[in-house]
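With one protein chain withheld, the remaining protein chains of the complex are depicted in position.
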Amino acid sequence: MSATATLPAAKAYAPSKLGERLLSGFTWAMIAYNMLPIAIMVVFSFNIAPNGHVALKWLGFTLDSYKHAFAIQDLTGALVNSLEVAAGSALISVILGTPLALALARYKFWGKTLTDIVIFADIAAPAVVVGASLLALFLTLNLPRGLLTIFISHVAFNVAFAVVVIRARVSGLDRSLDRAAADLGATPWVAFWTVVFPLILPGIVGAWLLCFMLSIDDLIITTFVAGQTLTFPLWVYGATKIGTPPQVFVLSTFVFIGGVLLALANAAASRGKKEAT
Amino acid sequence: MSEDELPGNAREQAFLRGLTQPRLTRQNFLRGAAGVALAALAPQISRAETVTDWNAWWAAQKPTTDFVFANWPYYIDVQGSGSDHPSIDAFTKQTGIKVKYMEVIQNNAPFYAQIAPVLKSGQPTGYDMIVMTNHWELTELILQKWLVPLWKEKVPNFAKYASPSVVNPAYDPGNKYTMAWQSGFTGIAYNPKLTKREITSFEDLWDPAFAGHVGMFNDNTELGSAALLKLGIDPATSTVEDWHKAAATLRDQKNKGLVRQYYDQSYINALQNGDIWITQAWSGDIYQANSKGYKDLKFVVPKEGIMMWHDNMAIPVGAKNPLSALAWMNYYYTPEAAGIIEDYINYICPVPAAKDYILNVIKDPTVANSPLVFPSDADLKKAHDFYAFKSYAEFQKWNSIFNPIIQA
Partner (left out) sequence: MRRLRGKLAPYLLSLPSWVYLLMFFLIPLGSMLGMALATGDPLDGYTMSDNFQEFVDAFTNYQDSFYRSFWFGTASTVVTLLLAYPVAYWIAFHAGRYKSSFLFLIMLPFFVSFVIRVEAWQFILADQGFIFGPLKSIGLLPQNFHVLSTQWAVIGGLVYNSFAYYVLPLYVVLEKIDRRLVRAANDLYATPATAFIKIILPLSAPGVFAGFLLVFVTNVGDFVNADILGGPGTYMIGNVIQDAFFVNQDYPMAAALSSMLMLMLMLAILLYSKAFGTDAIQEYAA
């Protein structure tokens, strides 16, 4: 962020090396704790799966499940659906949520309290009620249930989360910056993109991540509005009646490793950038 | 929606006001606002297509080459390495009907909650055949007249091959609307290493020696039925008084700290992990657990009897290819098809003759000889059906008696 970028001497604030070590140790410990269930899953994705059901009991090493990773078409399709809906609905949510967050954080206006209440209600509303009400709406509108309705519904609950995160970022931002921009003759549109947007970008990225997580994990609301379309959690939850096929672990491992690679690539890129300057 | 009753313009206005129910137009605004929900949940004054003469309806149906089959995930044969379902391929070869097989049912209640508003609004669900357990939701589908009565003459194999345990069930007398896809037992499973003795009776779920390690189901139908059997009462013919007695004994079990948890499907993990030593259990799960390396786990048919549930094939109203659905049912009730499928899913096969097919043609004696997949006549004699609710009020009565045990 700007402060770090403009201040090469940021290290000056490092009064306690020990404190920093402790903190970094704690952070790594928390990351490990966060990853623990995933590690279990990755390990057991290499387990022998008799009858096509994976067990959390070590039976022997095999790569069979990986050879047939995409064997269950419905499951693969469901995963693709989930990734699409999550990425897309998170994007639309931050596009809708950013202006509202700006309005709430920077202006006093009529209906502000009401807006606060609506945003709050969107977070607090129990999933079954939201799901059922959306299904009723889609039926009334005669909108066929499928990927589109899942998408619409996910945006509906994601917007509020996006607003809360972005707003936290916007609040307390120095307004003198964009006033200065305006005084220099920039239109609000230009001022937004050149001054405000870079400042709140971390908030927008954070909100997108949050929305993505919420969307890819949603079961209840999706159940109602999915129609004949499947998402990953729907398929996995349904399969518990008979037992989880190893492909569930394998595909999840792929998603996870893909994510780790993305994080590493990002780290490498930012390192390169730093060295170039 | 009662679209037929409302001219286009009025319909639009109705929606703007959040009203699609003519009956509600006289109500005030607040009440009207509930219209959107009610439109989907309340019964329609008239449905788009109300069939009164099903014989004539069937006679008017033309054979089609499509078939949309909604089932639970992973509830059919899958070829070892591929995504094919050999049983479906064989069906297509035989009949020329292309099957769209959809694994869209996660559980009875959520699936019902998803299709009921659609059916209520008179729209087709998009499925030609669905699979539902003989719980309240299936009864509800029948009571709401949302299932098409089957044209039995088109399914001669059912009379020929169906196990007596799935013919003429209490929840659907005369198999008017349904035919079983799979059955299963709800009995007791235990880990002999931990219980350190043999289990034979529902009484054992009340044994203080297992305090804190007894698993019970959070499905109140299963929970209540186990207690009824323990008291020596047949759930299918039980009375409200019996239900109260059963609830009392369940409360007692809970208050003494015997129950570890009221589980959903996750009980099987707890049993495999050794957290629970003895539990209510579904037969198919234990079969699967045994084959997954948990060889110690045992499933027993308690001396008081055992509950038997059935997942049923049914045709929802509005199905586009009902004759294809009948063709599938007829195909399924052959030893070959049932055998191929059963060899994979391992619950209880509704076609006893499939046993020979699995033994001699597929050559899989483990499945064919398993008393969990092809139960003995003695075990089948001990099988009980769930109480078949006759009205919503009765169903609510049951809930009001058994829910507090799980919820408190």
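Chains: A and B, in written order; residue numbering restarts at 1 for each.
The rule is simple: contacts are C-beta pairs under 8 Å (C-beta built on N, C-alpha and C of every residue); 3 or more make two chains touch, one makes a residue touch a chain.
All figures in this text were calculated on a predicted structure; none of them were measured in a lab.
Contact with the omitted chain, checked across B:T50, B:T65, B:Q94 or B:Q144, is made by B:Q144. Touching the missing chain, out of A:L36, A:L63, A:V80 or A:A180, is residue A:L36.
Among A:A49, A:V85 or A:L134, only A:L134 touches the chain left out of the display.
On the side of subunit A, the interface with the absent chain consists of residues 1, 3-4, 7, 10, 12-13, 15-16, 19-20, 23-24, 26-27, 30-31, 33-38, 40-41, 56, 96-97, 99-100, 102-109, 111-112, 115-118, 120-126, 128-130, 132-134, 136-137, 152-153, 155-157, 159-161, 163-165, 167-169, 171-173, 188, 199, 202-203, 205-207, 209-210, 212-213, 216-217, 219-220, 232-233, 236-237, 240, 244, 248-249, 252, 255-256, 259-260, 262-264, 266-267, 270-271, 273-274, using the contact rule stated above. Although one chain is not displayed, its contacts with subunit B can still be listed: residues 18, 23-24, 27, 30-31, 33-38, 41-43, 109-110, 113, 116, 136, 140, 143-144, 212, 218, 220, 254, 259-262, 264, 266, 269-270, 273-275, 391-393, 396, 399, 403, 406-408.
Rule of thumb we're sticking to: only the chains that are shown with their structure count from here on.
Every residue of subunit A that touches subunit B in the complex is listed here, in rising order: 49-53, 55-57, 59, 67-68, 71-74, 132-133, 135-137, 139-142, 220, 223-224, 226-228, 230, 234-235, 237-243, 245. Of all the residues in subunit B, the ones that touch subunit A in their complex are 1, 15, 20, 36-37, 39-41, 70, 72-75, 78, 80-83, 102-107, 110, 113-114, 117-118, 121, 123, 126-127, 265-266, 269, 272-273, 284-285, 288, 291-294, 345-346.
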